[in-house]
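One structure follows; several queries about it will come next.
Removed from the display is one protein chain of the complex; every other protein chain stays in position.
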Amino acid sequence: MNYMKKQNKSLLDAVFAEAAVLKRQINIMEVCGTHTMAISRHGLRRILPCKINLISGPGCPVCVTPIDEIDKAIELAKIQNVIIATFGDMMRVPGTKSTLSKQKSVGRDIRIVYSAFDALALAKKNMDKNVVLLGIGFETTSPTIALTIVEAAKRKTKNFFVLPEFKVVIPPMEALLSDKDIRLDGFLAPGHVSAIIGAKPYKYITDKYKVPCVISGFEAEDVLQSIMMIIRQFNHNEGKVEIQYKRVVTYKGNLRAQQIMKKVYKTVDSNWRGIGIIHDSGLALSEKYRDFDATKKFNLKTPKYSKEPLGCRCGDVLKGYMTPKQCPLFSKKCTPASPVGACMVSSEGTCAAYYKYDI
Amino acid sequence: MENEIITLAHGSGGNASLKLINNYIKKYFSNKVLNKMEDAAVLDLKAKKIAMTTDSFVISPIFFAGGDIGRLSICGTVNDLAAMGARPIYITVGLILEEGLLLKDLEKIIISMKKTADEAGVIIVAGDTKVVNRGKADKIFINTTGIGKIISNKNEISSSNAKSGDSLIITGSIGDHEVAILKEREGLELKVKICSDTAPLNKIIEKLLKNKVWIDAMRDPTRGGLATIMNEIALSSGVDIEIDESKVPIKATVVSVCDILGFDPFYLANEGKMLIICHKSHEKKALKLLRSTKYGRNAQIIGRVTEKSSKPQVVLKTRIGGERILFITEGEQLPRIC
Partner (left out) sequence: MCLAVPGKVIKLEKEFAHVNFNGVTKKINIQLVPDIKKGEYCLVHAGFAIEKIDKDYAMEAQSYLNELYEKTK
């Protein structure tokens, strides 16, 4: 065994030692879709002590975007002289009738961008067209789009718009904690969202619900160490927020990013696919920047044909009520090739992770 | 001269076509068979068994770090023949040229094809050229068909022949080609020192066969990457395959690009690598022979064929000691932020 393998084994042994004291199985929710994927990619689920039950949470922005938002984006793509700019994650997500990928194949102008700034550059290059950036993401992504909107305003750009579908992470965590149908004993909190918002916002949850919350990085070693910290808290009857990902996350977070977000966005109630409306869980454009809102510019309404696919249990999976394998459609009617719900096709979807990676 | 382009006249069979053939095709590909300019090449194969394959190349951009569409079109077909245990001998070339293609670019590509064919030791014996209207092709499309002589006499090399206990050897680092192409893509603006690995592998494979290495199966991990061909072999042979993540050679720059774009290196295309599945007792010999060659110097043993299975799967042992499936992907990887 090489040096790295021996180190990793010691870490795993430490997790097992901590878990040995547990008197029952504990449920730890990894909130963030990137954590779900990291856990699956490293094959961690199978090597953890069996008293640790990892539940995947609703931190996959694509998965929790309601189907009618996808349909709206597709309808936008059909408007003449509109260029849809999107992160790659959205391309194959099923709307009620189609996907952005299929629309691109029939000639709609849909472009994948790596950065929000690339979308603004597209607007500059195509002055005779309207560029609409699909604003999907949590607090890691929303400040980058906020900055882009501020820049667009500075340049007096008239053909750049955002379709705001941003979500924030703390409200669904609280909603899940107050749900009597699931017992959550700890949270593996999202490391990169927390780089922006800091550890401070989690204190409200840990103070109220006394549940361990460890802000974790994404390497296998980070996740293992975070799980160990959660178990240790649980064993000591503690419920506090700790930062495992100290190299990136601070208590206060990125104040500049928070300041820009406050300037460009306002908090609104938001509809989470499969969960329903959660109070103050989304972001819309503030009054000052309303002119960049694609919903206003194109008078976007929910298409009449929008409806959730029959039998889709994404919501239950997102809430941690069931594992993907417990969904009757999983790997039968719902596969990555023909996904019924977003959880199967999203690059961070829980069902996709289970289908693709788990033995 | 600098800006002379292909026009529809070049494909019409008249003087312009003749000039194109004489000044470009015949000039660079010249050999006894091709120079006869008959309707077909008459060949004497002197072989018990032959292998034959065809492939079409539509890559964009047509010039990239480490190669071009011409080199790629020869290597792709040569490597497919080599993967079956054949010595490639003859190649045909079909060119579809878009009106407006710069003649100097065509010349560069043809020179590259000849150079690569010489390196691989194959002769271009027949060809065809067509010109299509602007917009009906992306600069140049190439089809190559290859014929080779089966030289692996001991056993049949086939994707359906992988056996329990066999070792998996990859001839070098994965993902180089696709990253070299990605960095040219507009919008990504990645500055990275990497070249496509496009290379003809027939000579290194022939070295293994000459030294009686017991090979059961071989595939070159082109589109879809290493994960895809391992799945195809697993399915074809009805076996499970297990590989060790820490043993697979991947350049740090490839890992970085994958991290930035959210790609998985196991699904990236390679154009100068071969996956060799050989009997376990021959793995050391195979590795030594490969490492003594230019295109195999970074060869590694990465795993083995485990058991026969009615539901074959490819399992990756992760560096942390976990396990995951290397699934068959649905489509091309897209840059993502989540």
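We call the chains A and B, going by the order they appear; numbering starts again at 1 in every chain.
By our rule, a residue touches a chain if its C-beta (ideal position, glycine included) is under 8 Å from a C-beta of that chain, and two chains touch if they have at least 3 such contacts.
Treat the numbers as computed from the prediction; the structure is a model and nothing was measured.
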Which of B:S17, B:N31, B:T253 or B:S309 contacts the chain that the document leaves out: B:T253
Sole residue of A:N130, A:N159, A:N254 or A:T350 that reaches the chain not shown, by the stated touch rule: A:N254
Of A:S115, A:Q233 or A:S270, the one touching the omitted chain in the full complex: A:S115
Residues from subunit A at the interface with the omitted partner, ascending: 6-7, 10-11, 13-14, 32-34, 59-61, 87, 114-118, 137-138, 140-141, 143-144, 147, 169, 190, 192-193, 195-196, 217, 221-222, 225, 246-249, 254, 256-257, 260, 348
Positions on subunit B where the hidden chain makes contact: 189-193, 252-253, 255-257, 259-260, 262, 336-338
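Just so we're on the same page, only the chains that are shown with their structure count from here on.
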Separation of mean Cα positions, subunit B and subunit A [Å, integer]: 38
In the complex, subunit A residues that touch subunit B: 2, 4-5, 8-9, 12, 33-34, 40-47, 60-62, 87-89, 91-92, 112-114, 118, 137, 141, 220-221, 224, 336-337, 346-348, 355-359
Residues of subunit B that touch subunit A when the two form their complex: 187-188, 246, 261-262, 313, 315-325, 327, 330-331, 334-338
